[in-house]
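Not every chain is included here, but those present sit where they belong.
Per-chain residue numbering starts at 1, and chain names A, B and C are given in the order in which the chains are listed.
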Amino acid sequence: MKRAIGYGLFVAVAVVALAFLLLPIVGIFVHTSPGKVLGQLSSPVVKDAFVVTLKTSLIAQALIILFGTPTAYLLATHRFVGRSFAITLVELPLVLPPAVAGLGLLAALGREGLLGSSLSALGVTLPFTQSAVTVAVAYVASPLYIRQAIASFEATDPHLTAASRTLGAGPVRTFFRVVVPLARGGLIAGLALSFARGLGEFGATIMFAGSLRAVTQTLPLAIYAEFAVNFDTSLAMGGVLVLISALLLLTLRIGLSWQRSPSSRSPSLFGLSSSA
Amino acid sequence: MATLTLEQVTVPLRAFELRLSLAVDSTFALVGPSGAGKSTVLNAIAGLVKPAGGAIRCNDETWFDAERGVSMRPEERRVGLVFQDYALFPHLTVRQNVEYARRHAADEYLDRFQIRHLEHARPGSLSGGERQRVALARALARDPEILLLDEPLAALDAHTKADVRAELQQLLGGLEIPTLLVTHDFEDAAALADRVGVLVEGRLRQEGAPAELVAQPKDPFVASFTGANLLHGWTDGPDGSTTAVRLEDGTVVATTDGGYGAITLAVYPWDVTVSTHRPDDSAMNVIAGTITAVTELGNRARVTIGPISAEITVDSLHRLGLQPGRPAYASFKATGTRIVASRPPETPS
Amino acid sequence: RHAAARSQITVYAAASLTNVFPTIDKTEKYSFGGSNTLAAQITQGAPADVFASANMTLPKQLFQKALCSKPVVFTRNTLVIVVPKSNSAHIRSVYDLTKSGVKLDIAAPGVPVGSYTLQVLKNMNLSSAVLKNVVSQETDVREVLAKVALGEADAGFVYSTDAKTVPGKVTVIKVPAWAQPKVQYGICIVSHSDDKTDAKAFIKHVLSKAGQRKLHRFGFLARVKPTKKN
């Protein structure tokens, strides 16, 4: 039947798409052999890089949450002149080739940058420190969190915030007691993406923070450095990164879907197209 | 008891402007069709919508005054607003919802509204009636000076609605704070409130006790809202004690009200009788037609004949063998009619 | 100062030195990368004490901006052609690179190895004949090597030291000595270093016999005493 063919085409296209996305990852593992990948887990360079990556990523994500959440909330709930510009601004770090972003960060926060003298007056030098890694990661990864947070905040029922206000809670208490708990699922999903992006960050980091083992050398930088020595090892390290990130994303996803399931929509209509 | 006053509160809306003066000191119901601005009134009182003009005062405290530039924030006004969809916090338990305002220990309210046994449940698993009780408890635990109810019965199914309405009726009777409730159902308004105001397109058409509105509807809208049949026709003006009105289908009916030009007559279904032969009583207005619908409920039945519905007993229905498709006569007294609108003919100029 | 009390210095060194420098002095902190990137970072105030570049141009530029001391040549390298082990394009010499259909990968002219490549071809008068086969101009010599090693490119110009890092994957084809460019590695002390003594000591160590021996073992050529002109 014509319709069955149409539907089959859908499935076929999806299979091709997923296969395409899977292939490079399989490629990495086949090229290096899973054994080598696991072997890398115990290499001291990888360990150092992993510690740096984790530390800077966690701080960067904390900063993203801390600063990104209120920003997203204000952008989601207010209509003001220039709102479109502000949202575009939030998205721009995604567009910039990371190396250019790194140069931009240098131009802004470097010694000779816009704020360089102000910063050094305060005794702060950012570039080429571990803080610089954090800043680079935060800059590059933030759009993914903020975008998703804006969407989640826009989707929270305005009646609930209104109810909170009439019950005597000010905007801040309302935000923490009502808005954030309700948007939680979306915020965590956004954070997962932003975290993932941060883990893989390379270009901005090498420009703004350099690559110094145990100080600023994150896993992607270590992979790059190793690439100059032995690119089989570097591919194996890439495999490590894939493993860690996939595990992280999966854990988040499964944890979330498990929590969300009770309130999820009735499965009856979802089941519909699969039975067809 | 406290008093809430609205003085020329003005809110520009999409299609029209809301402009309203109102004093609420017991239980007041605002009725009106969907989109009339009813919820906007409540939101303005609660501080969720900022009017463009006018003033809102509660017991000498000014909550809003456009001229003096006063506008208290929602959390500073002591209102208990119960939303149409109840707006319970889905991530909090019943107890946490009731405790949200942190004014009173929740226990008192959990007991008073008989929701103690639900205290650990989340709103998602409650029935409509239970939800409403939680919403009321939450609003009252905030210790409000005025209670605002937005469509308190609309989210309920017919089965539970009767129960909840009775419950609410008792509750409102026992409360010592003024209540403003909003509904689009005149029957609910009559059941719950001492005074009813009919809001249409942002303006109060009529205000009074429910029985007053039924007895003396000021315009066709109020009349149809209170359940009347509306008959449109034309008259050359009163002739003695009655006015003859020619309806659209040519029938002439008499009314004891006076009017001139294009007019609208209101006739309540319970003032209309049905017969299978044209009644002899010349004092009666008679509309002949085919029965288009018959609805039985309990011992009453509603029979629709052409433009008019009559409410009769089931006994009469069976006795007369009234069924859709059969011809019948609807009759009503001239004193049972009310002219609710009249527009004099335009004089050519 | 006692050697024991010596503090760790930070050495910014060209990626091709990744393997050899830690054998010369394993106590220092190294940051290996493209010479361009490292130079840019030093310009931006990166906390480097020593800059070891894969050419002389970059350290000279820094010197002119007073960002580092006058650079000295500490080693030399040679350019080679690498082809995949399979060598499906049957390349045996530089001249085979002119065959049509050969996929030749070189580095971009802005990268040191890229400009050396162009120089070799110019020296051999092969510029136009070979350059028509260029399929890509990479931003880093390692990308050239990777693509040859993975068999994607048929041939590429890299440093002889690079070729040694992927043993068994590529075959090295020598470039005639007469056509070799002067591949000189320059080293200098970064001006804003706050440990110039140790930086000087490190450079001395690299230039020492022991240092030069290590470099030689990794395929680098002995440094030639810089001419007075430089």
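Assume a residue touches a chain if its C-beta (ideal position, glycine included) is under 8 Å from a C-beta of that chain, and two chains touch if they have at least 3 such contacts.
These numbers were taken from a predicted model, which means no experiment stands behind them.
The complete set of protein chains in this file's complex follows the formula A x2, B x2, C x1, whereas only one of each kind is placed.
The criterion applied here is as follows: only the chains that are shown with their structure count from here on.
Chain A and chain C have CA centres that are 35 Å apart. Put simply, the C-alpha centre of chain A and that of chain B have 53 angstrom between them. Shared interface positions of chain B, defined as residues touching 2 or more other chains, are absent.
Contact residues on chain C toward chain A in their complex (touch as defined above): 10, 15-16, 18-19, 29-33, 37, 40-41, 44-47, 142, 145-146, 149, 165-166. Against chain C, in their complex, chain A makes its touches with residues 106, 110-112, 125, 127-128, 206-207, 210-213, 215, 225, 227-231. If you check the complex, the residues on chain A that touch chain B are 157, 159-160, 162-170, 177-178, 181-182, 262-263.
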